[in-house]
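Structure first, commentary second.
Only a single protein chain was left out; the remaining protein chains are all shown in position.
Going by the order they are written in, the chains are A, B and C; count residues from 1 in each one.
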Amino acid sequence: MQTDFPLFPDQASSFAFQVDALYFGILALCVFFALLVVILVVIFAIKYQRKSDDEVPRQIAGHLGLEIFWTAIPAVLALGVFVWATVLYFHLITPPPNAMEMYVVGKQWMWKLQHPEGKKEINELHVPLGESVRLTMTSEDVLHSFYIPAFRVKKDVVPGRYTNLWFKATQVGSYHLFCAEFCGTEHSRMIGTVHVLEPQNYEAWLTGGTANEPMEVAGERLFEQYACHTCHKADGAGRGPSLVGLFGKTVALEGGGTALVDEAYIRESLLNPSAKVMAGYKPIMPTFKGQISEEGIIQIIAYIKSLKAPELTRME
Amino acid sequence: MADHAVHHDHPHGLAHQFEDMPQQKESAIIGMWSFLITEILFFGGFFATYLIYRSYYPEAFFEGSSHLDISLGAFNTAVLIISSLTMAMAVHKSHEGNKKGIMVYLILTGILGLTFLVVKYFEYSAKIEYGLVPGLVWHPHGENSPQLALFYSLYFGMTGMHALHMIIGIGLLIWLFIKTAQGTYTAEYNAPVEIFGLYWHFVDIVWIFLFPLLYLLGTQGGGH
Amino acid sequence: MAITEQDVQASEDAPSVNYLNNGYGLKSWLLTRDHKRIAVLYIISISIFFALGGLFASLVRFELMTPEGDLMSSDTYNKVFSMHGIIMVFFFLVPSIPATLGNFLVPIMVGAKDLAFPRINLLSWYVYVVAGILGTIAVVGGGVDTGWTFYTPYSSTYSNSNVILAAMAAFMAGFSSILTGLNFVVTIHTMRAPGMTWFRLPLFVWSHYATSIIMLLGTPVIAITLVLLMLERGFGFGFFDPNLGGDPVLFQHLFWFYSHPAVYIMILPSMGVMSEMVAAVARKRVFGYEFVAFSSVAIAILGFLVWGHHMFVSSQSTYAGMVFSVITFLVAVPSAIKVFNWTATLYKGSIVYDTQMFYVYGYLGLFLVGGLTGLFLSSMGLDIHLHDTYFVVAHFHYIMVGGQVMGYLGGMHFWWPKITGKMYPDIWGRVSALLVFLGFNLTFFPQFILGYMGMPRRYHVYPDEFQVLNVASSLGASILALGYVIPGAYLTWSIFKGPKAPDNPWGAKGLEWETTSPPPTFNFEETPLVTEEAYQYGPIEEH
Partner (left out) sequence: MADDHHGPTVRIYLAVFASLMFLTALTVWVAFQDLGMFNDVVALGIACTKATIVILFFMHVKYASRLTWLLAGAGILFLLILFAFAMADYVSRGWLGMPASHYLQ
């Protein structure tokens, strides 16, 4: 089909083909059963048309074997499809460990996207071809849903929480970015474009634009601006724990239990510091709720991520 | 509720759609139980909400709970249990067709129900005074404030819905009392008293769960 | 008012006293406790809401003929599709068959004089009317723009429309359906005629029993959810807004705990209608009666365990999603059992080509597509792409409109002679059934393709490449509308001018065909004694 009247979406990500394969697999199953029933009932209608008004056909009560047969077959087929679809789902939601990190903030009615180098975009997202990209997303107001049909990916964007999504673009071009969860008046205009660029073009685009500071640099500036560094000293001598190399570790908590230091934990620690205090420290940190924007929090997270422990750096 | 159209060829109190009294009575009881199922699920939505937020914010819930007055809660629990006993006695008397007995026990039940509501009124007033009503008068400003508000939202939602059921119950009780005084209920025809009893006991059961969940969990001050 | 004219007409033609002519005037209708008259009241009020919901639907389809929003503003569009959804779901689909055909037929089919609680039955109609008035006030007073799903925190904090009124209306409509379900459960349990054992009940009654279970167990949860929503919006009590400490996803759990089983409230009664009509059309006992009966109950119960399949991309836990997904696949099985048994019923039957047959065949075709496309959506890997697109819109319209509305219209034609005592022109019945089938497919089949291409639902403006299919859909909608208007016309005509109906015009089996058309006030001259199985058109052969 030509582009002005397409009947099928582009296959522009690494798993578009697999999703489509499942789609056509189920479609074949459906067509088979639909045709089976339709052909049968049409034949019956023609063959067993009522001949006279007082005709009474033989009354067949039922057939246990048949019932078991047509209960078991759909059950087995349905479970087969379930396994196929669920295996695919786990593949779709599990990002590779080396994926590029990008950040998305949804608000009525626009998408704010940010690259790890600090470049910000509104309703446009540039990504390099063949590179895995992991998005960390949150919303400033209501529910949104981040949807790129050509990549076959979608995930709700929930206020108060981070959700994730990943993809690997496999075809250069521009694709629709939709908000799929109804979010108010301009819901249908909360759309954008994803540009897939060759890696060298992506680099050129990144450096060619306005000089934005990288996210961790912005984060570091905020870290000093809010005087975080006065307690969270790098050598661990401050009133709060050192944040160097902390990201991704599981820490013991005051009062028992452990917590994984991830994006959500850092965000919680900024907004509600006393909720999960690391073992050995006092709950003295003030809340920064209402003082730092969602973007600011993401920048601080990026900065904390960049604080790698020295031996880790050596190993890499 | 059964239909009270009186037919001359029918026993007293038998509605036209039924064949005999046992069928009518069974229908009434099954009807009330069907209604109580919906009530279980209705309060169930509240309890599910409570359960989930409680497991997420135990500290805030302990703190919220510790502001509630256990002695008032325990007193009200006792009041409702006594009222359940008197209601059960009213049903018992209705089986005997004892008009005076039904009336005495209905009055007692009504008084106990009102006592419960009066105590509840004083509890609510205290909460309003201390500014513990989310959205309307809310004074706490700590870091836990939203979660604390969640506890009080649930507190007012659940006890408010329970109190509403009590008020409806007392209204029905007055109606039953008048009907009894008119001599409507006999040893054969007493289904309305019986199914109202089911309703009243159900409202008591809801409170039996509300009391520990809302009042008692604050005593250990973060026992986890 | 049409009712009183109908009265007069019936009294002229019918020699005996029946439920239509045993009392005249508005008061005899508005204070009636006769389940048949209440069913007629429901038919009238439901038709009004169906027309209103249909009007909103046509506005939606008009607007979507072009990619730009040129007919109305985005705000208006959002209100129009929201009102379409709220009216159709809460005021048409949920009560449609149970409150009309169910109300009329369940007591007759079990051989009772009336439902167990006639006053509660009348109360349920009044509650429905009050709910309808509240809903209408919500529309007239500026509308509501949250969609019928009322997702938080948009509905509880951000929307500027009449959310509380609309939620109140849905709450009360739910209360009305609880009362109907309660009446059915008690009636079916305690009021069966002598000899009417559980396994002699018509399948219509079984499906209504299953529906009533859902009404009793599910509806209170949507009621409490809407109460929580109203408290949050009205008083700032925090339950679902993250700024108030709540979790928006919890709203979705509570909402779908009812609203998924509600889909079965909408489809099970029409399955019951289908079973009756298949038997009558083929003049044959329904194949595998027990399996069809139990599959209704299985659908009702399993239906409560699958709600999370609406939330695969909502950030719900993956493991919970897996459980919901696998049970969803299992729900497909009892639906498949029904379809196979209906097909087997037609085998070696004596099939008559009347209006019912057209509806039976149309229903089978549409329900097949609707049911099978459910497999795509219950697949987690595929639902990521399809969730909240037009694929979903097409799927649930195939179930609810292709299934329930086909069942409702088919059942109306089947029992119309019994309800009104009049016959309608059969040729028009077949023409309109054909129009509905063709119009429906042209409207909604393109939406499957649109959905897979990625067009999200609830979009006011859309990219140009989706236009061709949208225009096709809108064209289909106009044919569909015609298919709905024609029956309205000739059925109304038949009330006044139609020939008088015999007691059993189709030669069908069942207690309702043994009483007069229309039935007397207490349904039967004397309590029937049931001595045979359901659909016993001749001696039954066991295999």
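Details
In the analysis below, a contact is a pair of C-beta atoms (placed from the backbone, for glycine too) under 8 Å apart; a residue touches a chain by one contact, two chains touch by 3 or more.
Quick caveat: nothing in here was measured; it's all calculated off a predicted structure.
Among C:P242, C:G349, C:P417 or C:P518, the one in contact with the hidden chain is C:P242. Taking the complete complex into account, A:T136 is the one of A:T136, A:S188 or A:Q299 that touches the chain left out.
Chain B residues in contact with the hidden partner, per the touch definition given at the top, are 22-23, 25-26, 29-30, 33-34, 36-37, 40-41, 44-45, 47-48, 51-52, 55-56, 70, 74, 77-78, 81-82, 84-85, 87-89, 91-92, 95, 146-147, 197-198, 201-202, 204-205, 208-209, 211-213, 216-217, 219-220, 223-224.
Residues 189, 213, 217, 221, 242, 245, 247, 249-250, 253-254, 257, 304-305, 307-308, 315-320, 323-324 of chain C touch the missing chain (whole complex, contact as defined above).
Following the convention adopted for this analysis, only the chains that are shown with their structure count from here on.
Arrangement of the chains shown, judged by which pairs touch: all-to-all, with no pair of chains left without contact. Averaging C-alpha coordinates per chain places the centre of chain B 34 Å away from that of chain C. Here the CA centre of chain A is 46 Å from the CA centre of chain B.
Across the assembly, chain C contributes 243, 247 as residues in contact with two or more other chains. Annotation for chain B: no residues touch 2 or more other chains.
Chain C contributes residues 33, 112-120, 178, 181-183, 185-187, 189-191, 216-221, 223-225, 227-228, 231-232, 235-239, 243-247, 250, 253-254, 257, 522, 527 to its touches with chain B in the complex. Chain contact summary for the complex, chain B toward chain A: residues 143. Within the complex, the chain A residues that touch chain B are 272-275, 287, 289.
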